[in-house]
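In this view, the complex is presented without one of its protein chains, the others remaining in place.
Going in written order, the chains are labelled A and B, and every chain counts its residues from 1.
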Amino acid sequence: MEGKSEIVEVKTFPFPAGFNWAVGPMMERFIRTLAGRKVLGARCPGCGYTYVPPRSRCGQCQAAIAEKDVVELSGKGTLISYTNAHVAPDGNGNLKDLEKPIVVGAVKLEDADSVLFMPVEGVKPQDLKIGLAVKVRWREETKGAVADICCFEPVG
Amino acid sequence: MGYLKDERPTTIGVEGGWNLGAYHYKGSRLLEEYVAGLKHKKLTGSFCPGCARVIVPPRNLCGRCHRKMDGRKTVSDRGTITCFVVSPPIYKGKLKVLGMDPVEIGLVKDGQVVIPVFVKFDGSDSNTDTVLLNADPKDVHIGMRVKVVWAKELQGSLADVEGVEPI
Partner (left out) sequence: MKRRNVAVIGCGQTKHSSRRRDVNVAEMVSEAVYNALEDAQVSAREVDAFVVGNMPGFGGVAQPEQWIAESLGAAGKPVLRIATGGTTGGSVGQGGYYVVASGLHDMVVAVAWEKHSDSKEAGATTGLLHVGLGNFFHAAGYGLSLKNLVATSVVGAAAGVAVYQAMFYMHRSGCGIEHFDMVAAKARRNAAKNKYAHLQWPGCTAEDIAKTDIVTYPFRYGHICPASDGASAIVVAEESLARKKAKQPAWFKGLASYTDEENQLQSENFGGVGVTDPSEQRGCWLSAVKAYRMAGIVDPKTEIDVAEIYQPFPSQELFFAERLGLFDEGTAWMALETGETEIEGRMPLDPSGGVNATNAIGSSAMQRILECALQIMGKAEEHQVPKKVRNALAHGWGGVTNYSTVTVLGDTPGR
């Protein structure tokens, strides 16, 4: 073995393991309600913290959150942080250049305490600022899927 | 009366994939040595200087006394069955090999019985996992003497050992 590495690279071939994660009742209700262009949250009965999407246990005070605690939100919110993404994962462990940068924003919805991370469109990079008022832009046809929310865009 | 049923509602699923072939695995060169031997009908094992065991195919380290197994030893292609299991007759649609039907692609005959075995080759101290060929399932027993069935054309690959058959 002199002068020869004892380690070899193992040749692999694509071997996809498929998953199908069940989302649970609260998230299901959130997703289905998107069809009617409505955004649901859940207000913790213990401490009032409001989650979007809704969930069944409060991370702040550990109270159980039930179906009755689900609230409808306006779909309007405020940009509290953002970034310009110039590259994206290519699915093979590397990064690829994007044709044009994507703005990813952290949006705090009106009457909610948790934050949604979504693309922000319809705004020039130089006009982006923390505190920008944004709202949901819906896909033309909504069918009760996560993709019904196209992105966020400036109000007005 | 049978099994009790537990029916539950199903919520929406979010689909995703995990490509297990995307990992950069590393291996040792030991199999390279082993298959090079197979081309000359030689079964190579590694020898432990601590406990004198011979392991086939070779390993880097002894699992018991943790010494480097740098020594090599060629063991006999004859050996003894230490364990066996028996499949039911394999009919079309019964079994999958890498997602393919082994009957459809001609790996086994329709209705064939497959007998996976552990073999301890003479001069070795390990089990080698292979398959028993040319034998009646009724005759197979622990302690049965067998020899390697070599492929017609040896290529220096793991496939050179097709299995073992009774002596």
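Going forward, contacts are C-beta pairs under 8 Å (C-beta built on N, C-alpha and C of every residue); 3 or more make two chains touch, one makes a residue touch a chain.
Not measured: the values here are computed from a predicted model.
Chemist: Touched by the hidden chain, which of the shown chains?
Modeler: Output: missing chain touches A, B.
Chemist: For chain A, which positions touch the chain that isn't shown here?
Modeler: So the residues of chain A touching the missing chain come out as 8, 10-13, 15, 17-25, 27, 55-57, 59-60, 62, 64.
Chemist: Contact with the hidden chain only, please: which chain B residues?
Modeler: 1-4, 6, 8-11, 13, 15-16, 18, 20-21, 23, 25, 27-28, 30-32, 34-35, 45-46, 53, 55-60, 62-64, 82-88, 90, 95-98, 100, 102, 105, 107-108, 114-116, 118, 120, 124-131, 142, 155-163
Everything below uses one rule, namely that only the chains that are shown with their structure count from here on.
Chemist: With chain centres taken as the means of their Cα atoms, state the distance from chain A to chain B in Å.
Modeler: Result: the chain centres lie 46 Å from each other.
Chemist: Would you tell me which residues of chain B are touching chain A in their complex?
Modeler: 9-29, 32
Chemist: So in the complex, which bits of chain A are touching chain B?
Modeler: 1, 4-10, 12-25, 27-28, 31-32, 91-93, 146
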